[in-house]
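A single protein chain has been removed from this complex, and every other one stays in its place.
Here the chain labels run A and B in written order, and each chain numbers its own residues starting at 1.
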Amino acid sequence: MATAHSRVAARLMISPAVLLLLGWMIIPLSMTVYFSFLHYNLLMPGTHDFIGLTNYRYFLTDPAFFAALLNTLLLVGGVLVITIVGGVLLAILLDQPMWGQGIVRVLVIAPFFVMPTVSALVWKNMFMNPVNGLFANMAKALGLQPFDFLAHAPLASIILIVAWQWLPFATLILLTALQSLDREQLEAAEMDGAGAISSFFHIMLPHLARAITVVVLIQTIFLLSVFAEILVTTNGGPGYATTNITYLVYTQSLLQFDVGGGSAGGIVAVILANIVAIFLMRMIGKNLDI
Amino acid sequence: MARAVTNQRKAVMTALAWAIGVMIFFPILWTVLTSFKTEAEAIASPPSFVGFAWTFENYVEVQERSNYFRHFWNSVIISLGSTVLGLAIAIPAAWSMAFVPGRRTKDVLMWMLSTKMLPPVGVLIPIYLIFRDTGLLDSVPGLVIVLMLINLPIIIWMLFTYFREIPGEILEAARMDGAGLKAEILYVLTPMAVPGIASTMLLNIILAWNEAFWTLNLTAAKAAPLTAFIASYSSPEGLFYAKLSAASTMAIAPILILGWFSQKQLVRGLTFGAVK
Partner (left out) sequence: MKHAPLKYASWILGATSAVALSLAAHAETITIATVNNGDMIRMQKLTDDFTKDHPDIQLEWVTLEENVLRQRVTTDIATKGGQYDVMTIGTYEAPIWGRQGWLVPLDGLGDDYDLDDLLPAIRDGLTIDGKLYAAPFYGESSMVMYRKDLFEAAGLDMPDAPSWEFIADAARKVTDKDKEIYGICLRGKAGWGENMAFLSAMANSFGARWFDMDWKPQFDTQQWKDTLTTYLDLMKDAGPPGSSSNGFNENLALFQTGKCGMWIDATVAASFVTNPENSQVADKVGFALAPDNGLGKRSNWLWAWTLAIPAGTQKAEAAKAFIAWATSKEYLELVAETEGWANVPPGTRASLYANPKYQEAAPFAEMTLQSIKAADPINPTVDEVPYTGVQYAAIPEFQGIGTAVGQMFSAALAGSMSADQALQAAQSLTTREMTKAGYIK
């Protein structure tokens, strides 16, 4: 159907976006690659010796590196599991007839609008603080010893905070998908005597597959670079318990101001992210006919 | 079906949904409540929910200390500017990918998304140097450009999935009538695409409003948006939860209100092609 004329027009229309993103990717990336081969510390001007792969060697053998890799996967995986399971259940609940549905929906989506820094500050100071946080007060009221979330379950606490922020997003997308489900199909299944659980697994879940894929893809992109929540709450600790790859790169580039080491870390992070991206694309390819 | 059963069921569902909704919303509610307490009440144990002496003192003090409206205005300009600029670039791109797809379209789209996976910390120094040399440090245009670039892949993808749902036959028909490309976009496509564009726009305003790495690291005084405003209240020496809560409330209130009022718009297009 496309004519030669419209093909040329199409090229023209897509080119600004492609060129801009290409520039946005290539210029900083090539500078980063270049810096990653240098002994370049911001605090020691004048020394920019070429040191080959030393920065990479140090980053990859950093005792924090494997911990960070694992934490990144746990963080992304944990948040995805919570938001998707929670999102599906919440979407089904919100899809039921009820009073004040609009208000409930407004309450549920609110966390998505909150700045990550603000939500981390609020959770850390006003809820998880073991002395005057609300959880500590609740524990004391029940006669229990307050639990120090950020010291004894640091990664789980961060997963909780991040999941709280992303649950609304997952719920919204899943809810929209659920509303497009053919009601008659569900009713027919009910007539056939299928229980709620069986119709959930045989009708709802397959219908939601595409929406779940979308949630996974978008959230993964954002979750790989979770940073503010860690900086505000635990500073990556105790030990390396909450250091993810992004945070590790941060400690190199903005705590030690080691631009060389930070750049090497950045390149490693890009490579890892792209591995995840390829994996995701495979998955998307099956589930989404782009 | 029996009415009684459905009504009973509806009551149960209502109670359950409200309980969960309030629970999810509670941290925000608590922040707002704390912002009206004195500092001593804010850390009091056990805390009181509403039975405290309400005060506006924290808001007054925050306003005295920082120029809230300048930060607010910067946030508005930056998030709106980057979204409008982003849409201007993304709409043609998404249109051409949706209606004149080539063999490479899928790859291009995935490549675009992969640019979002670049960890910002890793490229801060290069970008800082570029901004210094182009005079874009601490400038609103500089932030508009950066935020537009980081969100462009999401905008394009969202629009693409939305445009793809528009049946091609309508375009064929328009073309039969001899409408030019321009007319085709203007009169046929745009009206159908408006809901998708609207929700893309909303999602992007939210993302840009809450972006806290670039907006904090590339600004000083003039272009600093609300994220920098928050950074001047977090973790000082001493305990100032009430003031922090007041500042937080002021930072999130505008976007929260916008989000609530436009949630129907937002939801309509927020499908990323997941609804068939």
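Just so we're on the same page, a residue touches a chain if its C-beta (ideal position, glycine included) is under 8 Å from a C-beta of that chain, and two chains touch if they have at least 3 such contacts.
For clarity, every value in this text was computed on a predicted model and none was experimentally measured.
Peer 1: For the chain not shown, which residue from A:M13, A:L93 or A:M204 touches it across the whole complex?
Peer 2: A:M13
Peer 1: Among B:L16, B:V32, B:A174 or B:A231, single out the residue that touches the unshown chain.
Peer 2: Considering the complete complex, B:A231 is the one touching the chain left out.
Peer 1: For the full complex, which residue in A:L38, A:L94 or A:L150 touches the chain that was left out?
Peer 2: In the full complex, the listed residue that touches the missing chain is A:L150.
Peer 1: Pick out which of B:T14, B:S66 or B:S262 touches the chain that's been left out of the picture.
Peer 2: B:S66
Peer 1: With the missing chain put back, which residues of chain B would touch it? List them for me.
Peer 2: 39-40, 43, 45, 64-66, 77, 80-81, 84-85, 87-89, 91-92, 124-125, 128-129, 132, 137-141, 144, 182, 185-186, 216-217, 220-224, 228, 231-239
Peer 1: Quickly run down the residues of chain A that touch the omitted chain.
Peer 2: 13, 39, 41-45, 54, 58, 63-64, 129-132, 145-146, 148, 150-152, 231, 234-241, 251-252, 254-258, 261
We adopt the following convention: only the chains that are shown with their structure count from here on.
Peer 1: In the complex of these two chains, what residues of chain A are touching chain B?
Peer 2: Contact set of chain A toward chain B: 1-2, 6-7, 9-14, 16-18, 20-21, 24-25, 27-29, 31-32, 35, 42, 90, 93-94, 96-101, 103-119, 121-123, 125-127, 132, 134, 136-137, 140-141, 164, 167-168, 172-173, 175-177, 180, 210-211, 213-214, 217-218, 221, 224-225, 227-228, 232, 245-246, 249-250, 253-254, 259, 262-263, 265-267, 269-270, 273-274, 276-277, 281, 288, 290.
Peer 1: With touch defined as at the start, can you tell me which chain B residues reach chain A in the complex?
Peer 2: Touching chain A from chain B are residues 6, 9-10, 13-14, 16-18, 20-22, 24-25, 27-28, 30-31, 34, 43-47, 89-90, 92-93, 95-97, 99-100, 102, 105-106, 108-110, 112-127, 129-130, 149, 152-154, 156, 168, 172, 181, 206, 209-210, 212-213, 226-227, 230-231, 234-235, 241, 244-245, 248, 251-252, 255-256, 259-260, 263, 266-268, 270-276.
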